[in-house]
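A single protein chain has been omitted; all remaining protein chains appear in their positions.
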Amino acid sequence: MATVTLTPTKTPELMLEANSVTPDAFAGKNAEQIATLECREGKTHVTIGDFFTVSGNAGATAAETDIVIAGDCTRVKYIGSKMTAGTVTVNGNADMYVGGWMKGGKIHIKGNVDSFCGIAMEGGEILVDGRAQNHVGCAYRGDWRGMKGGTIRIKGDAGNDIGTFMLGGTIIIEGNAFIHVSTHAEGGTVIVKGNVDGRVGGQMVKGTIYVFGEIKFMMPGFKKVDKVDLEVDGTKATFDHYIGDLGERHPKSKGKTVFADLYLKA
Amino acid sequence: MPKLITQVGCPYCGSSCDDIEVIVSDDNKKILEVHNACIIGTNLFMHANDPTRPKLPRMRQADGSMKEIAYPEAIDFMAKTMLAAKKPLIYGFGSTNCEGMAAVARIAEKSGAVLDNCATICHGPSFLAMFDNGYPSCTLGEAKNRADVVVFWGCNPMHAHPRHTSRYSIFPRGYFTSKGQMQRTILSVDPRQTDTAKLADIHLMLDQGHDYELFDAFRTVLKGYDIPDVVAGIKKETIVKAVDIMKKARFCMIFFGMGCTHTDGRNHNIDAAISLTRDLNNYTKCSIMAMRGHYNIAGPGQVWSWIFGFPYCIDLSKGTHAHMNPGETSSVDLAMRDEVDCFVNIGADAGAHFPIQAVQHLKKHPFITVDPNFNMASEIADLHIPVRIAGVDEPGVVYRMDNVPIQFKAVIDGLPGVPSDEELFDMVYERMCELTNTQPVWIAAKEDRKHPANISAVNEA
Amino acid sequence: MSEIKGEILIKGGFVIDPAQNIDGDIADIAIKDGKIVERVSNAAKVIDAKGKVVMAGGVDVHSHVAGPKVNVGRLIRPEDKLFKSGVAHAPTRMEMGFSVPSVLKTGYDYARMGYGFVMEAAMPPIHAPHVHEEIHDTPIIDEAALPVFGNNWFVMEYIQKGEIENTAAYIAWLLRATKGYGIKIVNPGGTAAWAWGMNCLDLEDKVPYFDVTPHQILTGLMQANEYLGLPHSIHVHQNDLGNPGNYPVTLASLKLAEGVKTKNKFGREQVMHSTHLQFHSYGGDSWATFCSKAKEVMDYVNKQKNITIDLGCVTLDETTTMTADGPFEHHLHALNHLKWANVDVEMETAAGVVPYIYSKDVVPNAIQWATGLELALYSKDPMRTFITTDHPNAGPFTRYPRVIKWLMNKKSREAVLASMKKSDKVIDATTIHTIDRELNLYEIAAMTRTGPAKCLGLSSYYGSLKPGMIADVAVYDLNYKDMPSDPEKIESAFLRAAAFVKSGEIVVRDGEVLSHGHKKTVWVNPKMKENPQVKRDVTESFTKGYYTVGLTNYPVREYLAPHPFVIDVDVEA
Partner (left out) sequence: MTKLNLNMITQRSVEEGAAMEKGKTNPDYFEACSIIEMNPEDMKKAGIWVNSNVRVTSECGTVVVKCIHATQYCPPGLAHIRQGVWANQVVPPRTQSTGTPQYSGFPVTVEPAFTEERKTALQLVQGAVGLWKKGGN
């Protein structure tokens, strides 16, 4: 394994679009070469070296490359987007699209992330120590194929649209969530350990949601069917089991209608 | 002799009424009377007579005052400022014809700008919902000729679209609706008892911000399942009754407005409304329509979709392709995140209609306003360029709220020397090409610019 | 066109021009001031076509490229742009989208393929200004648009009363008002029924309220078309599109042409053009028993000389379906649950849009793929059989080169068939695996330029390299005498022309767009004595307010077709 360390040297005036900050783009390159990789700030073409000092060479492949950003990336977008292997660690905040369209590897953001974290993710892991803005693990606009695999763990709170159009994978929000959890989902799992304001599972076809705290406004299309004891992300508890969204279409499997499941800690 | 001009289009609201009659002075310079229009439309036409309308661009001076300058100077400033910016934002188009919208697209692409329109603060969420869920809609004539159940959800046409109810939705007698209002059942869903709600047979006064839950309740009832006794403050019996009315309609028409798009959940409220519309089509005919605010605010959605594939929030800064993701590439988000370094406000008033904090962020950078009149955006701008008023002294195509194109007329002559939006943008584009030493791209729409000598040589098949 | 000056000589290529029965002769093509001429001076720009094939510019008889439903398709599908768009570089502008490309991408991609004329296949009349706005923003290619008539209230009322002359007078008025080209019919009666949520699946189903049948609408419009003597025949999208077991309805519709004689001065021989026939050539009674009936349908088409067809080939892509067949799109949405847009248009028509993924591993999709190719391979008359994908319904037009590859190369068809998960089921339901035929370049030229030009009544302008024709000339990097053994080379050659001269200007070299061309909008102006009855009826529909726009704001204004090419038709009646 080889570690490439990026140390921020200045804050972008606008946002820095750093699509090239991924183990895949770094693989096989030395520090100087990495510093010349292209980024965008508005319509201007810039390089990684314009905003970071680069130390260390990358491994031969993405899987053998660890990237550490030793500082804040509040104004840096697309960190780790489309990556397939390796790791990215940010010792601070990151802006939008962290791990967007990601297929593999690990991302660890030690601060907060902005919106669209893990958008259309297919595999790998994202860990955010702080909070996330909106659209965690959502689909791109108009696409009915949202997050398909992988895990996103947000240790703090998250905003609206968590797992919209989700098809697979797991999203864990350890804090509170605002509104719209698993809207339109047709698979996947969302776990919210805190409270949710409302709109949990609206238009949901299939998939699973666990909520440990309270749901302030329950969707009228969810109906309580039983009580179950479960172990969810290391917590054993009794949950009220709801099915829904009864207003939405649902597929049949072996003659039985398949609903989405919502487990609310009793 | 004053002249009567009939079938004039009204450049105010999304109803785009084209039955206005205007009497103009003999010299085509003054509007004397306006008939058929609502109070807002009448004021709009009459305001065009205002002798204080700006006739020259004005540039802000070091002492904060504004000084009149010549058009070439303003065009040069606009071209240079936009080219110099890393990411200019162009916003507006609440009152611009489609010709202007196509022309501005060339500037936006050339300068690597973000191109956005008023939908971004109005029906943008409706676009997001259409992206996710489609849009089973129709033209307004279908509503007029067929609809026997009309639902106004989070919209108040009696105020925002004053002639909508008489031209299309409640009162008019259509082909299969010859009894007009007598033949229609009106539902209103609104947290206030609006003047539209007062006209309704049933008003569902829901708890503000809970439209999504109420739509879900409607859908759940439609599917034959039970719902809680009260949803969003509305009793189950009322919901069941409303669903029954919609289901038994021959043609059910749902109009929705800012009550859905400005509140929590934004796009998902409309998303759910579209799902409900779709479900109802399994039982009867049902259509849905956004109550678009301006007479041609559907226009940029159309024009830019055929040019760039996106209706709004179009980030052209990549140079090679367009990128759109509202929340990121939308005007207010760009402003609040300090992600643009030049602001061009065209045919709209960001100064008055953006949250004031967004205005403060935008004002950190060059701020240009293109508008026929003085407004808040012009009064804080570094440069204000006046243009002709589309639909008053400039003709052109506009798209009504149902996306029907209407070819608007000009009723009076424009102020001498004042260009149309299109002319101004074409001049800015040509200046940008000069400055960057590149060839302008003109297509057939611009035969006159491409081949200035051949304008008359039209048809020799 | 007068503003295009200068001479070009396309030298030494293998010329293929079915209009002149030229098949691979080595010859020069001379171009002067936008037209093909006998010879040019030494000063002519020379394009070396040695070892390459030279054909007239392509003519697309049926494609959805401009107008309201196309734009709905663009608008509701941002994901059709994400990571799928072209990369622009000077002198071209940005080109966005895959299945529903932006107007710029549309013009560029057609030009790259060597196409010079494209027919927009369905124009809702009230939306005509929109269609023309998109057309005039589309670079390079000449375009025309067919207004839809098959569910129009006036048409249904006149036909119900048996008034062909009034029908014709109304058509003449509407063609002028919309700057339209000819008579498009989509799901006759069925779309009108859809306004109440119903449909007409059979020729004898009554249209609610109007008391008329698809049979009567088709026959009436066919008579009116010949009464007017329009350049093109009626252009028909038949009832019951896309459903298992629909081929008898198809045959019944085609049979309505029997005995009908054409009357026109444009060299057109057919009285009915049946479009995207692939969607109408199905047997079986459910998706489980779904099968191809291409053979049965083509046996009839081959012997019935006064009809033409285009294929509507499924290309096995993720695409966007869009049609004025409103009820079909609702039905399709119920099958695939993807987003559904619908636009019912007052007095006139409707349209629907639904994304669709054609997968080679889904048996009905794979059967559809085979059916489209079978139609072409069973055709005995390439001059009456045209290559289309009903863009973007069965696949984007940028797949024409792929369709051509499949038609010209059996090996490439077999490779696709073999890669299908359930190829045995596909083989059971189709006959594609039994067909050895490989089309040659001459047949391809007939199917992609000469034939469509004739069918549209445009053979004096397009589809041939005769002197006097508009100088649309495509050069493809294919050696007539030594065709590549790798079928992929056929596709790549047709996808990116070695050169394309459009209206006498070199617009493409080596697959790269050099110029934005000199595009024209083509429309038909039927000159007919004023018909007071029709005039009164039309006026009344506006004054009584069944239309919600004003009569004077309805006709397309001149400036929206800034470079018109108008075909006058003197109606003799």
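Going in written order, the chains are labelled A, B and C, and every chain counts its residues from 1.
Keep this in mind: a residue touches a chain if its C-beta (ideal position, glycine included) is under 8 Å from a C-beta of that chain, and two chains touch if they have at least 3 such contacts.
All of these numbers come straight from a predicted model, not from anything done at the bench.
Partners of the chain left out, restricted to shown chains and counted across the full complex, are A, B.
Contact with the undisplayed chain is limited, among B:E21, B:D195, B:E430 or B:D448, to B:D195. Per the touch definition above, the residue from B:V8, B:V22, B:L44 or B:C138 contacting the chain not shown is B:L44. The chain not shown here is touched by just one of B:N36, B:N145, B:T220 or B:N373, and that residue is B:N373. From the options A:N19, A:S115, A:T151 or A:T208, the residue with contact to the unseen chain in the full assembly is A:S115. Take subunit A: the residues that touch the chain left off the picture are 115-116, 133-135, 159-161.
Touching the omitted chain from subunit B are residues 12-13, 38-40, 43-44, 47, 50, 64-66, 120-122, 124-125, 128, 156, 158-160, 162, 191-195, 197, 205, 208-209, 258-259, 261-267, 293, 312-313, 326-333, 335-336, 349, 351-360, 363, 373-376, 379-380.
We adopt the following convention: only the chains that are shown with their structure count from here on.
Note on interfaces A-B and A-C: more C-beta pairs are in contact across A-B. Chain centres here are Cα averages; for subunit B and subunit C they lie 33 Å apart. Each chain gets a centre from the mean of its Cα atoms; for subunit A and subunit B, those two points are 34 Å apart.
Each of residues 76-80, 338-339 in subunit C touches at least two other chains.
The residues of subunit B that reach two or more other chains are 131-132, 319, 324, listed in rising order. On subunit C, the positions that touch subunit A within their shared complex are 76-80, 82, 337-339. Residues of subunit B that touch subunit C in their complex: 6-7, 9, 18-19, 98, 102, 109, 127, 130-142, 144-146, 167-168, 172-176, 250-251, 278, 281, 284-285, 287, 301-303, 305-311, 316, 319-322, 324, 397, 399, 403-409, 438-439, 441-448, 451, 454, 457-461. Residues 85-87, 111-112, 128, 131-132, 210, 212-213, 216-220, 222-223, 225-228, 231, 264-265, 268, 271-272, 275, 279, 317-319, 324-328, 337-341 of subunit B are the ones touching subunit A in the complex.
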